[in-house]
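With one protein chain withheld, the remaining protein chains of the complex are depicted in position.
Chain nomenclature is as follows: A, B and C, assigned in order of appearance, with residue numbering initiated at 1 for each chain independently.
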Amino acid sequence: MNGNNYGWGLPVAASSYAHDIDFGIILIHVAMVAIFVLWGIFFTYLLLKYRRRDGVPAEREHEHGALKSLAPDIVVMVFEIGLIVFYAIPSWSKIKMNFPQPGEANQVDIIAEQFAWNIHYPGADGKFGRRDPKLVHFSNPIGLDRDDKDAQDDVVLANEIHMPLGKPTLIRLSSKDVIHSFFIPEFRIKQDAMPGMVIPVWVTPTAVGKYELSCAQLCGFAHSFMRADVIVDTPEDFDAWLKSHAPVKQEAPTKAAESW
Amino acid sequence: MSEQTAHAHDIRPYLFVFGALLVLTVVTVTVSYLHLPPGPAIALGLAIATIKAALVAAFFMHLKGERAIIYGLIAITVFFLIVLFVLPITDSNWTSSRRVEHAAVGAQAEAAEAPAR
Amino acid sequence: MSTAVAAHPDAPTSGVTNAKLGIWLFLASEVMLFGTLFTTYLVLRMGAASWPRGWDVLNVPMGMVNTFVLITSSVTILLAYVKASEKNKSGFQLYMGLTILLSFAFLVIKGFEYGAHFAHGEFPSTSIFNAVYFTMTGLHGFHVICGIIVNSGLLYLSGEDFEHPLFAGRVEGAGLYWHFVDIVWIFLFPALYLL
Partner (left out) sequence: MNTHDEHHGGHHELTFWEKYVFSVDHKVIGLQYLITSFIFLLIGFSLMMLMRWQLAFPGHPIPLIGGLLSSSLAPNGVMTGEFYNQLGAMHGTIMVFLGIVPLAVGAFGNYIMPLQIGAPDMAFPRLNMMSYWLYLPGGLMMLSSFIMPGGPAQSGWTSYAPLAIINPGQTVWLLSMVVIITSSLLGAINFLVTGLNMRAPGLSLDRLPIFVWAQLVTSVLLLLAFPPLEAAAVLQLADRVMGTSFYLPSGLIILGQPLKASGGGQPLLWQHLFWFLAHPEVYVLVLPPMGIVSEIIASGTRKPLHGYKTMVGSMISLGIMSFIVWAHHMFLSGMSPMLGNFFLVTTMIISVPSVAILTCMIFSLKGGSIRFTVPMMFALAFLPLFGIGGLTGLPLGLTTTDIYLHDTYYVIGHFHYVVVTGSIIALFAGTYYWFPKWYGRKMDETLGKIHFWGTVICMNGIFFPMFIQGMAGQNRRYFDPTAAHHNIPTQPLHIVSSVFAWLLFLFQLPFIYNFFKSMWHGEISEENPWQATTLEWACPSPPPHGNFAKTPRVYRGPYEYSLPGHKTDWFPQNEEAKA
């Protein structure tokens, strides 16, 4: 289904800031190719023009080259300062430092482990239930306390994330064991999940579809198999899905029974 | 130090520094019995330790009147040492709001408000 | 060694003998080594939810005695160097012997402290403070042992090699190293025991 999203270039862009990142990547690559080609032409010219020929000695240049050799540096410097000031810092702070308010965002806790992604939705009440390390069990990988009032309607999934279209999703990312990395190519988002830390990540999907979450930080022998499906629905479909997954009875086993 | 010239050493400065080091040690231990709060305690303890270390380096290690190359070496080392101190510690402080007590549980349920940074 | 005159010197050098420059370079790398441990200490301490005050968990009087012992040994090795450069062999042997004795005294006191911790079931694995404490003092203790080996070697060699023109330089090098070990303790003691 999502085979069309990928090719030999950048995958489909499906988040609000994906185009910001693509802009940088493309701009830099255009500049890189331009620099390399110009430079390659100059280099080839030098190699041909100044190859060894009998009777033509090397020209000994006079010592005044300091400024000339710094000219490319100045060009590079100006380009880089421009990139930093007008591109890198603003978009970096937009993506990594300014987060949507919890009230206006769909909230999810993601707890990575070897080798699965555990997804915890607060459910209709918008409150996450208590998680207790003593309850962690293979049938309850995040140790959710179902007796907690806030946990009654919580939804816990493994390796499947649902997000509403056009609404920011605020993720609190953590890890149970080693470092993992949360990477969805279509959203151009990547963030390491660091054990002992909770790191906020946000994304606003801009296209309905099925995407892929993979682990981008070596996490053990099955690192390459640690993936999840990301499903973006319209807000209505998302709400309907969330309701349909809310546990009816406390005793019912959660859907996350088998992580992998 | 090129002692080849002067064989008769004046050891009085050494003994004076020795006395100063002993006194400073007593001072730093005495101050610790006041049980100051961590902030001033660290500042004071570090200041005394730095003075002591400087005394040892300047007199015992003959840094006073050493060649420029040694000063240069020490300067570059201290610069990198400061980098090694300041940046990881800054990072650790700035990310303290992201750290949690229990790794496997992740975010505390009640702390649902917006992340600080 | 002749010094560098700016423009076209005969043999351009740094103005410091090879051995001494080598020792200082070695000390520079040691500064970075212990600096890393102090960074670790500071990062972990500032990041910890709670950190014990040194006087509650460590034996401050013993640490203070050890500080005196190490400072005294710094002075004795200095005097050993003075005697060596004055070509006073018995004086050198006296002060170097004292230095080694004091270093052993340091280790013995440290050993009593360690023994008391172990007796109370405090091991590097029991808390992050213990991990930092044992690793930092342990690595420092390792440097003390290295110093004892070097100093004993010099004491042994002084039997035959005392007249060697480079002998005083070697003692100076050993002294520089030993003062550095002293400086490390000067920082370790307040950092672990008093703060």
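The working rule: a residue touches a chain if its C-beta (ideal position, glycine included) is under 8 Å from a C-beta of that chain, and two chains touch if they have at least 3 such contacts.
Here the structure is a predicted model, which is why all the values come from computation and not from measurement.
Enquirer: Looking at the whole complex, which visible chains does the left-out chain touch?
Expert: Visible chains that the missing one touches: A, B, C.
Enquirer: Quickly run down the residues of subunit C that touch the omitted chain.
Expert: Within subunit C, the residues that touch the unshown chain are 7-14, 16-18, 21-22, 25-26, 28-30, 32-37, 39-40, 43-44, 47-49, 123-128, 130-132, 134-135, 139.
Enquirer: May I ask you to list the residues on subunit B that touch the chain which is not drawn?
Expert: With respect to the unshown chain, the touching residues of subunit B are 69, 76-77, 80, 83-84, 87-88, 90-92, 94-95, 98-99, 101-105, 117.
Enquirer: Spell out, residue by residue, where the missing chain touches subunit A.
Expert: Subunit A touches the chain not shown through residues 2-3, 5-11, 20-21, 24-25, 28-29, 32, 35-36, 39-40, 42-43, 46-47, 50-53, 56-61, 65-66, 68-70, 72-73, 76-77, 80-81, 83-84, 87-89, 91-93, 95-97, 113-114, 133, 136-138, 176-179, 181, 183, 185, 188-197, 199, 212, 214-225, 227.
The working rule: only the chains that are shown with their structure count from here on.
Enquirer: What pattern do the touching chains form: line, ring, star, complete or other?
Expert: Contact map by chain: line.
Enquirer: Which chain's centre, taken as the mean of its Cα atoms, is farthest from the centre of subunit C?
Expert: The chain lying farthest from subunit C is A.
Enquirer: If you average the Cα atoms of each chain, whose average lands nearest the overall Cα average?
Expert: Most central by this criterion: B.
Enquirer: Can you work out the whole-Å distance between the CA centroids of subunit A and subunit B?
Expert: Taking the mean C-alpha position of each chain, the two centres sit 40 Å apart.
Enquirer: Distance from the CA centroid of subunit B to that of subunit C, rounded to the nearest Å?
Expert: 16
Enquirer: Just curious, how far off is subunit C from subunit A if you go by their C-alpha centres, in Å?
Expert: The answer is 48 Å.
Enquirer: Can you tell me which residues of subunit B touch two or more of the remaining chains?
Expert: Each of 99 in subunit B touches at least two other chains.
Enquirer: Send over the residues of subunit C in touch with two or more other chains.
Expert: Within subunit C, no residue contacts more than one other chain.
Enquirer: Which of the residues in subunit B end up touching subunit A in this complex?
Expert: Its residues touching subunit A are 95, 98-100, 102-107, 109, 112-115, 117.
Enquirer: Which of the residues in subunit C end up touching subunit B in this complex?
Expert: Listed in rising order, the residues of subunit C that touch subunit B are 14-16, 21, 24-25, 28, 31-32, 35-36, 38-39, 42-43, 46-47, 49, 53-55, 60, 64, 67-68, 71-72, 74-75, 78-79, 82, 85-87, 168, 172, 175-176, 179-180, 182-183, 186-187, 189-191, 193-195.
Enquirer: Residue numbers of subunit A touching subunit B in their complex, please.
Expert: 97, 99, 101-102, 107, 109, 111, 122, 127-133, 136, 142-143, 148, 150, 172, 174-177, 195-200
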